[in-house]
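Of the protein chains in this complex, all but one are displayed in their positions.
Right, chain A next:
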Amino acid sequence: MIDPALGSLGAQIVLAASSDENHPPENIIDGNTETFWMSTGMFPQEFIIRFAESMKIALVTMHCYNVKTLKIEKSISDDATDFEAISEKEFEHTEGHLQTNDIPLNGTTATHLRFIVTSGYDHFVSVHRVSVE
């Protein structure tokens, strides 16, 4: 499986609402679940992934911790504008291990995906990896 969300394949994070120098948002697309992006307080929190080119997305897989509700929006423009909502999920709370969730997107086409964490199970959430198929 090729994962175009990987930074090494040209994907970029173009925006993140929070940043701890030691846990930057690029950790979301480095393909490694041991590194992570950490939110630094208050909700909502969001980040936007830009793909190297427009692509069809069947499924997004997200590894995270303490995320309660998540909204996903997509854009088909080149400059991250005109987002439209495509999915909304509530994740189960986990303790002692990461939350792993598959979100089917039914082959939708996008150049950007925007992830909005609207609430969490704690004051802070972390996102370890996002991959797409």
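The working rule: a contact is a pair of C-beta atoms (placed from the backbone, for glycine too) under 8 Å apart; a residue touches a chain by one contact, two chains touch by 3 or more; residues count from 1.
Following the convention adopted for this analysis, contacts and distances are computed from a predicted model.
A.B. asks: Which one, "Decaprenyl-diphosphate synthase subunit 2", "Ras-related protein Rab-20", "GTP-binding protein RAY-like" or "Bardet-Biedl syndrome 1", is the UniProt name for the chain you do not see?
C.D. replies: "GTP-binding protein RAY-like"
A.B. asks: Which residue, A:Q12, A:T35, A:T61 or A:S87, contacts the hidden chain when the whole complex is considered?
C.D. replies: A:T35
A.B. asks: May I ask which residue of A:Y65, A:F83 or A:F115 touches the chain that does not appear here?
C.D. replies: For the chain that is not drawn, the touching residue is A:Y65.
A.B. asks: When the complex is taken as a whole, what residues of chain A touch the one chain not shown?
C.D. replies: 18-23, 33-36, 38, 40-43, 65, 96-98, 119, 121-124, 126, 128
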